[in-house]
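Just one protein chain is left out here, and the rest sit where they should.
All chains are identified by letter, namely A and B, in their written order; residue positions are counted from 1 within each chain.
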Amino acid sequence: MALTHDARAARPRRTPVTWVRRGGLSTLVFAMPLLVVFGLFSWLPIGRAVVMSLQETNLVTTAWVGLDNFRTVLADPLLATAVGNTLWFAALALLLGYPVPLLAAVLMSEVRRAKGLYSALAYLPVVVPPVVAVLLWKFFFDARPEGVFNTMLGWVGVGPVPWLQDAGWAMPSLVLEATWAGAGGTIIIYLAALTSVPGELYDAAEVDGASVWRKVWHVTMPQLRGVLLITFILQIIGTAQVFLEPYLFTDGGPANATITVLLLVYRYAFGQSLGGDYGAATALSLMLAAVLAVLSVVYFRLTRSWSQA
Amino acid sequence: MTTSTTPAGPAHATPATAALPVPGATAVAGDPGARRRGRPGLRRTRPDEADRGALSPADWRRPVVRRSMRLSHGVLLALLVLCGLGPLVLLAKFAVTPTQDILRTPLAVFPNGVAWDNLSAAWNDVQVSRYFLNTVVLAAGAWASQILVATTGGYLLSVLRPRYAKVVQAAVLATLFVPAVVLLVPLYLVILDPPLLGRSLMNSYWAVWLPAGASAFNVLLVQRFFDSLPREVFEAARVDGAGPFRLFRSIVLPMSRPILGVVSVFAVIASWKDFLWPLLVLRDPDIQPLSVRLPSLQATTDLGVLMAALAISTLIPVLLFLVFQRLFLRGAGLGGAVKG
Partner (left out) sequence: MRSSRTTALALTGALSFTLLAACSSGSDDAGEGDGTSGGKTVLRVVSLLPGSEQEAFDAFDEQVAQFEEANPDIDVQPEEYEWKATTFAAQLAGGTLPDVFEIPFTDGKTLIENGQLADIDAQFQALPYADDFNPNVLQAGTGADGKVYAIPAKSVYGIGLHYNRALFEQAGLDPDDPPTTWDEVRADAKAIADATGQAGYATMTQNNTGGWQLTVATYARGGRVQTTDDDGTYTATLDNDGTKEALEYLHDLRWEDNSMGANFLLDWSSINQAFAAGQVGMYTSGSDVYTSLVQTNAINPDDYGLTAVPLEGDDAGVLGGGTLAAVSTSASEAQKEAAVKWIDFYYLRKLTDQDAAVKDAETLVASDQPVGTPVLPIFSQEQYDESQQWIADLVNVPLDQMTGFTDVIFDQPLVPEPAGSTQELYGALDTVVQAVLTDEDADIDALLEQADADVQAILDKNAG
């Protein structure tokens, strides 16, 4: 076994016998699951991704093509559309998914009775299986005047809205559902952070005669800064890889208005009936990864500094 | 969580999708008090234990504040009912409404009676029960695989610490910065033709379970928790003649229940939400989870029956949530809780 060999090589002055006697073997037993699972399903694929991005392959024959895959991807007119859409999704998701849960959480933290009811209601959509949520909302988004949302809008004399059937409306519709499905989780995170704001800070502010609004603005918000920044970055990283909604709602349509980077990766690899362009798919995913890795490092730094603070 | 290539929405960016460490981890690991009391170290994240909020009792006594808070809480509750409960109530209604009524007058209350047979059609023809079972089996296996790798790996890196531990740890940590999307294609090819095994893992639950285990987030989370365990206990056990296996089974595991609970919640939620990966590797309809099966049926199933199938698929997790509400909310709060 290569693994045993490596371990031995790390301790060159020992014989296999002393190694076993000192518990090297039982240690290896504990190392096995991690090494096998990470080796096969994480390290190996990551290495292969780098190799494949420089190759053209149809799984039968493989050829080195240098940076051609990257050139192909960069020359694809869909790339700009996909990047733009993904950024647009992220921006809309922040616009909707950021302030709304925060406001709700700040209000909810002041609830004195039946607080559990509030949290439960807010969290309920998160429990709905995501695919069910999308299929249900797809029907809600029926663009006929008889559609669910359009009927409701009709009651107040608005609409009908084309929802998924219009290049301009499709993306906001996706974000609306995604926010519905995800806001509960964010609210609970904010609530948890709010409870950890030390009461003394408020006491001190009150001594200075601060009004309610001043307390929220000058005490609560600064205390939440850490959590806000972290949810911000997590959200960007999450939305950069959005797939479920555009795939199931619109399959990237209408007219590519909702094609995202990950959907493009999927299409390169699996979207053509006669065989995928795995090289282009990995090249694009590596480019996306490079951007996200930078964000991850920022995030990691932040969480470190915050947990040490 | 290499398989979670399907971060759904903005706030879906739980660790499952980001595969990143969460600051809450340190809150757990660094809260020995909670551990000593034998309770999960989640105490500080429980919303109902706040000492006080921004409003002081004095504020509450002011009529303006009280009235406006009551009003805004009323509005908030109404909105929460509308948004949180509304869609599910509609889903429940559609589940027993004739298809033509759903299409023509979706919001009318049973203009042409109730179609109970949607439910039986969904149960028998769509076989929701079978796919639900598949979903559960998938989640259970992913959970087991993550727990196994995370505990043994954490034990290796934190307690046993062989010489190669540093290299392993660095290699695990490095994967934290590689988003799941990179793995999509190469991991798919590994599943197609895995080294050593000699046969494709396609259409096998192992194709989902095993990659799920490769979660750097879990390993590091557990490792940091183990790091915080008192070394004296280990030494005492060693003196008493306990080998690494006894130490692991009788000392370390029992002491790490809180962190295992956290990993479990994350594991199950991630598996529950996963879509793209099972879609790619589980092609045989008989073994697909609900998340893969339902979309492939949407255009060939009568709308009323589809709605009934969706409703049944939702009912079970919602019931579980209502029963274990506190556990869910704690886990979710922990997902992003920052130590104050």
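Note that a contact is a pair of C-beta atoms (placed from the backbone, for glycine too) under 8 Å apart; a residue touches a chain by one contact, two chains touch by 3 or more.
Everything quoted here is computed from the prediction, not taken from an experiment.
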item	value
Full-complex contact with the absent chain, from B:Val65, B:Leu107, B:Ala140 or B:Met202	B:Met202
Which residue of A:Leu25, A:Val216 or A:Leu302 touches the chain not shown here	A:Leu25
Residues of chain A in contact with the chain not shown	20-21, 23, 25-26, 28-29, 32-33, 36, 58-60, 77, 142-147, 160, 162, 164-167, 250-251, 253-257, 267, 269-276
On chain B, residues whose C-beta touches the chain left out of the figure	99-100, 103, 125-126, 188, 192, 194, 197, 199-206, 243-246, 280-281, 283-285, 287, 296-303
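In this text, only the chains that are shown with their structure count from here on.
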item	value
Intercentroid distance (Cα basis), chain B paired with chain A, Å	14
